[in-house]
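For this view, one protein chain was removed and the others were kept in their places.
And then subunit A:
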Amino acid sequence: MIVIGKCYYFICWLLLTSGPVGVLEEIWSPEKNSHRAEPEMKMFSVSHKTAFVVDHCPYMAESSRQQVECDVLTKSRGQGMIPLAPVSKSLWTCAVECSMEYCRILYDVYPLKKLINYIVSDSEFHILNSWRQEDQSTHELMSALAAVGPPNPQEDPECCSVLHGLVAAVESLCKITEYQHEARTTLMDTADRVANRGRIICLTNAKSDTHVRMLEDCVQETILEQNKMAAGSDRLMSIQQCELVLVHIFPQGEDTLVSDRPKKEVSSLLTSEVHSVRAGRHLATKLNILVQQHFDLASTTITNIPMKEEQHANTSANYDVELLHHRDAHLEFFKSGDLHMAGSTSRDSGLKETVTLKWCTPRTNSVGGSELHYCTGAYRISPTDVNSRPSSCLTNFLLNGRSVLLEQPRKSGSKVISHMLSSHGGEIFLHVLNSTRSTLEDPPSISEGCGGRVTDYRITDFGEFMRENRLTPVPESPDTEASGKPPAERAKAQLERYTRYWPMIISQTTIFNMQAVVPLANLIVKESLSEEDLLTCQKTVYNLVDMERKNDPLPISTVGSRGKGPKRDEQYRIMWNELETLVKTHVAGSERHQRVLDCIIACRSKPPEEEERKKRGRKREDKEDKAEKSINKDSEDKSWQESERLKGALERGKEEQGESEVIKDSPDSPEPLNKKPRLDEIQLPEKAKGPVSLLTMWTNRITVANSRKHQEFAGRISSVNNKAELYQHLKDENGMDLHENGKATR
């Protein structure tokens, strides 16, 4: 329920809503109903450029003779007072305010790429703005109009004419817009595909049909003339198509001297139509219809919007609000023929076609809009009656971040949610929701597919990773261009860095299960390290050394291990190796990254272990070399640089090389037993970074798996990731459960 905020003015508002209901002679022109099957697919259609030419000659200062009573006396005060005489707008005022309303709707629905050039004509032409996008706003135009002021009735009518403006409009249509320029520049060879079309809307007071014909002829001649000039110019484009819309405005109570005429072809370049309209409300309706026709708009009336008046807080009344938007939001209705059934009202706006959608009171918890609807289109809206109270209540409600679902009334009485109103950053959109059966229903669940049986994914960690890799808009500036990569590419580069070593499951990693490693793990992925970062990394390493000295337990996965799992010193060996692997993938980043690695290498070497390690190291080194060779073979398609860089990294760590590979051996007993199942484990990501892709490993794995067609061990059949857990009862005694999707140490 909308509660009208500060509804201090409700009394006068209620008084005024019961205004006079007009009867309109305008009827929708036939084009309105012939909805094309396809949406507009040309950017440079006639509606790309609209030139408004408004007559500013002395006769436009004439009164429209539509009077507005602006002194509304309330009963209590009105006694004995003579109310102020009603004011009446001039033809000029009527023309200006209706054209501004046209612009308002247009700018609301198309803030970009639909341009208006506003021209005023008296003894000469005055161009009030340009085609440039930053000149496109009602405020800009209003300011320029104020400078022009109303027509001067004393001016010599002989030297004033709307012709000056029409000529200027044609000249203006030849001027290239920034969008046309950009498209031509991008297309290069095919620049001629960029069309130049436009529309001239002329608001004037014509003398007669002959006068109208004269205006048409003048426009036609000017087009030919200007096209000749444009042919020899880079900054001008010749006009391929021009629509002239002449609106003859005459005061109320007079008979028109000009007859209405539907669109006709004056030449292959020019079409022309004439609308003869009374000033005032009729003119406003006419221009409202025109803006809908010109820009493929349609109308939706939201009904049953409950609103509370502050003065009557316990009652609520239902209101309707009419919105304009691109007609594609109704595509489904047009096609299904549900259009008329959906309802068309002919309230105070006359014979107006509008689709009625019913307000569905939003659930209170859907404020955040954290639901992802399947939405097939979103169209900007503009309220028809922008500052009426129901309209502004609705728009303010939406601007405050609430979304409203809309229901399509159906004959059958079934409830179908077909649309949603929602604002994004101060703009309101009508979203079209899919209300038909989905062809994607009932798909196999992801748990049934590849990798679906694995239960210890690092879901929480990857969530953390995603948060760190959220995107943010970076303002466009010359600086960012100078620095080379556009922001999105930098985002991808960051993802690359962050995933150089990223085990997907908990039982594949030790370091990422350790709170103590977090500071280093977070920093090492950075593009560059500060001195302070380096210090933190080093501290992390010292801290680990300390832990080792104190013989603190490590969260080594016991899955698949034999006996009681690796001994403590073996656990640390595994941990150090993994840490080294992580850091090694980043050493090429900067000198400080290298220093982190140096620190690890320096800290972990302990004399008593040294010998044992060397012994083992020699053995492993042989193996390592072989592995490396095969890896390189696999990765021939990888970029040369990357493998070079990695080789460099490996070289630097040569001394400890034998050990880094242990990762894939771990978390098992040190001696190589049962090689086969080990090899096909995806334990190589550290090296995989460079030379081996996941894909290759995976394929290898499958190949190995298929080659082993023999009776499977009972343990392996019931295993997870090829690791059967033995002595499960011991787990409880250890007090650590590493099968959980969380970190044991955190």
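By our rule, a residue touches a chain if its C-beta (ideal position, glycine included) is under 8 Å from a C-beta of that chain, and two chains touch if they have at least 3 such contacts; residues count from 1.
Assume contacts and distances are computed from a predicted model.
Engineer: Choose one: "Ciliary neurotrophic factor receptor subunit alpha", "Myotubularin phosphatase domain-containing protein", "Integrator complex subunit 14" or "Erythrocyte membrane protein band 4.1 like 2". The correct choice is the protein name in UniProt for the chain not shown.
Structural biologist: "Integrator complex subunit 14"
Engineer: Hey, which of A:Met142, A:Val518, A:Met547 or A:Cys603 is the one touching the hidden chain?
Structural biologist: Counting the whole complex, the residue in contact with the absent chain is A:Met142.
Engineer: Which of A:Leu115, A:Ala169 or A:Ala183 touches the chain that is not shown?
Structural biologist: Missing-chain contact among the listed residues: A:Ala183.
Engineer: Of A:Asp71, A:Glu221, A:Asp546 or A:Glu591, which residue touches the hidden chain?
Structural biologist: With A:Asp71, A:Glu221, A:Asp546 or A:Glu591 as choices, the missing chain is touched by A:Asp71.
Engineer: For the chain left out of this view, which of A:Arg104, A:His181, A:Arg261 or A:Arg568 touches it?
Structural biologist: A:Arg104
Engineer: Pick out which of A:Trp92, A:Trp359 or A:Trp576 touches the chain that's been left out of the picture.
Structural biologist: Considering all chains, including the one not shown, the answer is A:Trp92.
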